[in-house]
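Below: one structure in structure tokens.
Only one protein chain is missing; all other protein chains are in place.
Chain nomenclature is as follows: A, B, C and D, assigned in order of appearance, with residue numbering initiated at 1 for each chain independently.
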Amino acid sequence: MSHPLLEVRGLSIRFGGLVAVAEVDLTLNHSEVVCIIGPNGAGKSTLFNLISGIYRPTHGSMKLEGKDITGWPAHRIAAAGIARTFQSSRLFNDLTLLDNVLIGMHTRTRSGVFDALLRPATARAELEAAAVRAGELLHAVSPQLHARRHTLAGALPQADRRRLEIVRALASEPRVIMLDEPSSGMDDRDTDGLMADVRRVMAERPGLSFLIIEHDMRLVAALPDRVAVIDYGRKIADGDFSQVRLMPRVQEAYLGQKAAHHA
Amino acid sequence: QDKPHIKLGFIGPVSGGNAQQGLGARNGFLLAIEQANAADYPYQVEPVALDDASDPQTGVGAALKLVNDPDVVAAIGHWNSPVALATMPVFHRSQMPMIVWGAISPQITQQNLPEITRVTPTLVAENHPLADWAATGLGAKKIAIFADTSDYGTANSQAFDGFFTEAGGEIVAKELFPVGTVDFRTALTKLRDASPDAIYFGGVIAEAGILRKQMAEVGLNIPMIGISGFYDPDFIALAGPAAEGTMVSYPASQSNPKLEKMNADYAARAFSEPTSPYTKYAYDATNILLTVIREKGIDDKVALAEAIRAISYDGVLGTTTFDENGQTRIEVSIEIKEVRDGAWTDHKK
Amino acid sequence: MDALLMQHLLNWLVLGSIYTLIALGFSLLFGVLNVIHFSHGDVAMVGPFIALAIVQAVTAMAMPLGASAALLVAILAAMAAIGLLGVLLDWLVIRRFRTSPAMMALVATVALGTVIREMIRTLYPQGSNPKPFPAIATGVIQIGDVVIPVFSLIVIGVSVAMVAALFALISHTPVGVRIRAVAEDLSIARLMAVRPDRIFAVTFFIASAVGAIGAVFFVSHAGVVRFDFGIQLGLIGFSAAVIGGLGSMNGAILGSLLIAGVDVLVQVLVPDGASYRLVFIFMLTILVLVFKPSGMLGKPVFEKV
Amino acid sequence: MSQTGIQVEAPAERSGTSLDASIVVAVELGSAVLLGAFLLSEQTAIVVLLLAVMGAVFGLLQWRPAFEERIVAAFHDQQQLAIALGAVIVMVYPFFMQGSSYALHLLIVAQLYAVLALALNFQLGSANIPNFATGASYGIGAYTSALLAINFGVSFWLTLPVAAVVATIFGFLLGFPSMRTKDSYLALVTIAFGIVVHQLLNNFSWTGGANGLVGIPAPSLFGHSFTRPIEVFGFRLPSQANFYYLSAALVGLSIIAARRLHNSRVGLAWNALRADPLAARCQGIDIVWYKMLAFGVDAFLAAFAGTIYAFYVSYISPDNFTFLVSVTIMTMVIVGGMDNTLGVIIGAFLLTMLPEKLRIFSDYRLLFVGVVVILFLILRPQGLFPQRARNYGAHR
Partner (left out) sequence: MLEMNSVSTSYGSVPMLRDVSLQVGPSEMVCLLGPNGAGKSTTFNAICGLLRSDSGSIRIAGQDVKECGTERLASLGAGFVPEGRRLFPTLTVRENLRLAFDAARNPALDFETQLERMADLFPRIRERLGQKAGTMSGGEQAMVALARALIGDPRLVVMDEPSLGLSPKLIDEYFQIVSRIRDEGKAVLLIEQNAETALSIAERGYLLIRGKIALSGKSSDLLQDDTIRHLYL
């Protein structure tokens, strides 16, 4: 276990003329929460898209526990243990909450076509067991969500959509969870709930690490072990928030005067 | 009226792309029955006309509908060979006589199902004398074949190819195209190098007209010949002035007073569709059924089928008799028709 | 030999231009406006029937119009009529599927195509029969060995003009911006004072009218028209638009020329080529899409997440 | 079902199982009788009346969704009964067809289409992959088995799996381009594939060209030839009954396959793919594989249907497998209700019967079918039976 959990070296991607992510190095250790902050358009979401295999980097490498995962397709990266949520939530709207979570367990369940067709009892047992676990997961994060588990995800309000996305990500028993602006659209109470959830999950699952993009400074100040700041595609700072926020460059690019004082 | 009530069936394409053929034939069928009912026919005959939409599956459905109706005594059917081939087993299994009025694939009568007979000559019958005439009368040495990929087209192309080569000619090119093709320019342009003396066309009216017109356009000024399949005023309408000089074979026996009377009756009946080349076949096929039913009654279908095969019927087609396979033996001697001054006329040397 | 080559070339350009006129409508409707309208080919094919009816009426009334003048009037009238027909069909049927899943619109418009074809067949006098369609222009220009029919020049010219006009319309006019806006976000477009119904009407009108010229050229080129020509022409036009890249007017040309090229080449080179032309055309379509999933000039869709 | 510490909301109060049972029996018998009457009636007026009754039933369900809910709930609670009764009805149905081989023929064709629609439903309904080539897979299956039987005398029972495997290979082949294309683009790939297959069948001489293949031998089972009538208890069923039972068995198998797949991890993955392919990838779903799988399963089942069709009619030609056949199958799925097994089957029955019963309009038949389909899509856009949420053991 000498390797860091996730190790990103020199990651870059360009879109036409625009270098959206440039030479980003990032290390995430076991049981660590790292927040990524930075101005809008800095390339934070793009970095997530690279790590989760949606985009293929033009340069650079990614390692998960020492294993090179550069260039892997998204589904293999997910199977390897990196789960994520999206900046604008992408649920399976025409399916129930429970089905959404079950789909999150795709990499943790096995049965394929032949099992389904020829060994229905086994396949069914597996799925039903998964459904029970999915229910438990939902319940742990939010009893209200659990109560609505048979309704369609499309009917959920914003905050609940985010929560469900997080549950879906958890369902794959990942080693890394990447949350893209999880608190956006949440009111302060919900944000507090979110932080409590993250802490609880961390406690329940030793070894699990979070990579979180955030703009809500209350959360950034309270939650992470470390903060990485991205600006114009480059990482300009990495460290403890209390120190990072004092860096003039970070203040100028990101925090602005008021927030720097408040936070 | 307390005449016993019976039904006769008709199946053909009355919707879709071939509806023009089917509608003309259906009207021939209706005309024959109406005339019988108006005369002192011993039964009150009700016509049942069903659509096969040129689709084998729909055709089988229609056939099953007929054989399941206890009142239906016999039927005439189909313009498309694939549809006929699909429904024949149905009629065979329920022993219902069926006379094919339009489909011309040799395979249909090759199977020799006792219930199935056909009043249309197979295309072989017409291609043989036409090929002989092309080699001698027309004096062509090299001919290019254009035919569609349907059963009709391929059978024509094979038959003519064989007979013409036998007669000492040479086939210099063969172009098959799917039904519905509207642009032959490329193939025609390519043909110029082979410098054929004539083009043999083995397809139906629409493509014939288009091809003839486009031949003129690309400057291919050679005769076009074919069997009676596109002997039709529509061909001239489609090809326009380019139609001039097109020559087709035509079964010689076909012009007779009975045919003229049928055409007159047809016109008097004022159907909403004009006659098609198949009207006369359907008309005679129906009359053959009516004749044997009058003689044999309706109870023994096997006897009916046998009677049809044994018949010698003098109708609009001439005298129809069937060979041992149920194929019409009708005369195959041909005369040549030619388009002159915008109309079909007798070809003169 | 040279003359032969020229003939083939010319044939290629004419076919390509005709396919382009159909492809443009598909590209406009599918690619720009985002509506699925599989009966576009059938709608367009009503055009020649209308033109034919008008020509016959004009001739019957013995109006003092030359034959070609009558035809020209008839074609223009048919374009307008088909434009309106497109608008009407959208209003009656297609608009009801704006928010439904794509597949439903697809099936509904395929059914609509059947309805249109069968309506012509049953309602038009002698609708089942093929009908001769007059030549639009019969003259030829002779340059040395090469004979160029005036008709070919007209077809090529009109098609190029249409592409240019539509390109300008979509990319450089307020209407074009509105069409794209409606396609992307209907309710917000309304907030921007765009009346979606009008935009749909305008687009359907243009696409259908342009399609009608394509159909008229097609049948004039063939010399005959039949009620069911629209289905194949539609499929080919759709393929051309797709392999060119839906939404791109230049793509429509490129796709059409490609398909027409295969069409002609197969017939020149392959024995029995005509019977294999559809095989090759659609194989090409598959191949292009395997290597260029959004068509030749279509922008690859990069999803921003 | 759930034995965990989570509280489960008390199962909704139900008004007794006997009511459920009667609902199930009433619905199933009612539908069977309605279908029978429709099949056997010849009078235009009665056909129209029956159509009106069906329309009214669906109108009722449309206006009062509660009825539909109630019926669905009843079927769910009385699943065993529903299946058993359904099976019995299917078994005895031919005896009530008054020996009409026409009615049996329609049922056979409808059942084969039901299989095709179920096959397509894996793609269209579950995974939202447009596939206009089901007709081609159907044709590949039919031709493979027919060629084997005619040229090599292979028995029907052996050609079934062979044809399915061949068609599946083609299905995967077709799935290959689907790796990168989607929506209209993918639809076009499948259309093109369907046309290419049709044209080749039409052009090759070893497929019999446009003529097709004649003389496909009838299958037999334990010495009983399928061309012979079935005689039991003094009843005599027309020979079509053989194929009726055969195709009914295939429908049964397809339903089982459909339900097992739908309620499995595979079905879930397909649904995820349908809702949001990108999000699906991020859940570890290999969308390329699942798309290809959907094509494969579609082709596999379609080939079965094709084989039975070929041996039933004993004659096939390319015209049986055109683009329009694929469109028809697609229409059945959509009219029936995407991703709903029962709906899809009913869609298939309805669209097989409708044109047959519209024969009274002869010349205007196709026109009417087109209009009816459009009206249907407008008036009941979710299909006859919309998709329903899954439930895992515990009822919601």
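Basically, a residue touches a chain if its C-beta (ideal position, glycine included) is under 8 Å from a C-beta of that chain, and two chains touch if they have at least 3 such contacts.
Model, not experiment: these values are computed from the prediction.
Enquirer: In the intact complex, which of the depicted chains does the undisplayed chain touch?
Expert: A, C
Enquirer: Per the definition of touch given earlier, which of A:G38, A:G53, A:G104 or A:P224 contacts the omitted chain?
Expert: Here the residue in touch with the unshown chain is A:G38.
Enquirer: Among A:D25, A:D68, A:D187 or A:E204, which one is in touch with the chain left out?
Expert: In the complete complex, the chain left out is touched by residue A:D187.
Enquirer: Out of A:T58, A:Q87 or A:T151, which residue would touch the omitted chain in the full complex?
Expert: Of the candidates A:T58, A:Q87 or A:T151, A:Q87 is in touch with the missing chain.
Enquirer: Kindly note down the residues of subunit A that lie in touch with the hidden chain.
Expert: Touching the chain left out of view, subunit A contributes residues 15, 37-42, 45, 87-88, 157-160, 181, 184-190, 215, 217, 253-259, 263.
Enquirer: What residue numbers in subunit C mark contact with the hidden partner chain?
Expert: 174, 177-178, 180-181, 184-185, 187-195, 302, 304
What we mean here is this: only the chains that are shown with their structure count from here on.
Enquirer: Please list the single chain whose C-alpha centre lies closest to the global protein C-alpha centre.
Expert: Smallest centre-to-centre distance to the global C-alpha mean: chain D.
Enquirer: How many Å are there between the centre of subunit A and the centre of subunit D, using C-alpha atoms for each centre?
Expert: For subunit A versus subunit D, the centre distance works out to 42 Å.
Enquirer: So, what's the distance in Å between the C-alpha centres of subunit C and subunit A?
Expert: Distance between chain centres, rounded to whole Å: 48 Å.
Enquirer: Would you mind listing the residues of subunit A that make contact with two or more other chains?
Expert: Expected reply: 54, 86, 90.
Enquirer: List, in ascending order, every residue of subunit D touching at least 2 other chains.
Expert: Where subunit D meets two or more other chains at a single residue, that happens at 199, 202-203, 278, 363-364, 366.
Enquirer: Spell out the residues on subunit A that touch subunit D in their complex, using ranges where they run on.
Expert: For subunit A paired with subunit D, touching residues are 52-54, 73-76, 78-79, 83-84, 86, 90-96, 98-99, 102-104, 106-107, 109-113, 115-117, 120, 123-124, 126-128, 131-132, 135-136, 139, 146-147, 150, 152, 168, 172.
Enquirer: Along subunit C, where are the residues that touch subunit D in the complex?
Expert: 30, 36, 93, 96-97, 100-104, 106-108, 110-112, 114-115, 118-119, 122, 235, 238-239, 242, 246, 272, 275-276, 278-279, 282-283, 285-286, 289-290, 293-295, 303, 305
Enquirer: Which residues, counting only subunit D, touch subunit B once they are in their complex?
Expert: 100-103, 105-106, 109, 199, 202-203, 209-212, 214-215, 227, 239, 313-317, 319-320, 355-356, 359, 362-366
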